[in-house]
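Working notes for the structure below.
One protein chain is absent from this view; the other protein chains keep their places.
Here the chain labels run A, B and C in written order, and each chain numbers its own residues starting at 1.
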Amino acid sequence: MEIHHQRRGTTLLVTMKGELDLLTAPIFRAQVDQELETFERLSSLILDLGKVDFIDSSGLGAILGRYKRIRQRGGKLLLVNAQPQVQKILELSGLDKIMPLFPNAERALEHL
Amino acid sequence: MEIHHQRRGTTLLVTMKGELDLLTAPIFRAQVDQELETFERLSSLILDLGKVDFIDSSGLGAILGRYKRIRQRGGKLLLVNAQPQVQKILELSGLDKIMPLFPNAERALEHL
Amino acid sequence: MSAAQNHMRMEFPSLPENVAFARTTVAVFASQLDFTLDELDEIKVATSEAVSNTVIHAYGKGTGTVTLCCQIFPDRLEVELVDEGIGIEDVDKALEPAYTTVPEERMGLGLVFINEYMDVLSIESKPGQGTKVHMVKYVKAPKPDGV
Partner (left out) sequence: MSAAQNHMRMEFPSLPENVAFARTTVAVFASQLDFTLDELDEIKVATSEAVSNTVIHAYGKGTGTVTLCCQIFPDRLEVELVDEGIGIEDVDKALEPAYTTVPEERMGLGLVFINEYMDVLSIESKPGQGTKVHMVKYVKAPKPDGV
């Protein structure tokens, strides 16, 4: 699991690579939460899942946790670039209903 | 393991893809021997190993067996395009001394 | 019931690093059958959930042994995951979507995903006596000769 993040105004853009599961979800959680604590003006989160080739309910749980934090700030969490099997799991879980999916970060940014 | 072969005059050009081990070596052996039996004019063999990403002593044994058959016909067995770890094993076994390695099939053909 | 063509049995401690190890191992073993890449991904998710449950729930904050068995039949893969942990009070409840005993952290979707992605899921469990999760996935397009 590799995680890169980048601030764009009040939005945090996070790109993940690898597998998001019980072992790696805490790394994702810690890294995003650290940014959110350090930069209080951050109100929205865009997660680029293009290079996430595996996710399970532990990974989804970590994403949902970030969604709740972002909601408390009145912002949005948008998902970008999910591969078919990741998209299927998002749909099965119903998370796609609260976190819309976009084909790329630019389209997601327009939506904020 | 995928195997493709092609006749060029008296030379059989074999391209392998995948892993050459105890399970797959017999497939390689059967396919090459079938060609050699059907086409008696075939006297040389060029093996393209470019897409062989694993080989062990069972795989080497199958190659050495084909070498012996080809030698009986007075021809040569040339190896082409071996990846570094495959090349290392060929050197460890000493097979590189009796079956020269070439960067590509054209160069090997020139050498026949 | 016909005998398995191939089988394996594995034991490892309930550590988070073994979740990826176990799901990859099962997928590699399963690839002896003619599963599509999508189906192998589904097998990976199901295994990941079942193993994660042994790490999170079965042994509390401690670590215990997990036993994973796979059997290859001409038409299906069977996977069984056994722990000797705390067990499940009410299996029917555990299978309900969003039911979890760790609501702060977990989504209660693990068993739901297994149910969705495998053709058969059966759970045997008694409090204090551990849990056995049995999963079956059928090959949709079996190879002619089991080659």
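The working rule: a contact is a pair of C-beta atoms (placed from the backbone, for glycine too) under 8 Å apart; a residue touches a chain by one contact, two chains touch by 3 or more.
Remember, predicted model here, so these are calculated numbers, not experimental data.
Shown chains touched by the hidden one, complex as a whole: B, C.
The chain omitted from view is touched by exactly one of B:Gln6, B:Gln34, B:Gln85 or B:Asn104, namely B:Gln85. Within chain C, the residues in touch with the undisplayed chain are 6-13, 15, 17-18, 20-21, 24-25, 28-29, 32.
Residues of chain B that touch the chain left out of view are 19, 21-23, 54, 56-58, 60-61, 64, 84-85, 89, 92-93.
As a convention for this text, only the chains that are shown with their structure count from here on.
Per-pair counts of C-beta contacts peak for the chains A-C.
Chain geometry summary: the mean Cα position of chain A and that of chain C are 27 Å apart.
Chain B and chain C have centres, each the mean of its CA atoms, that are 42 Å apart.
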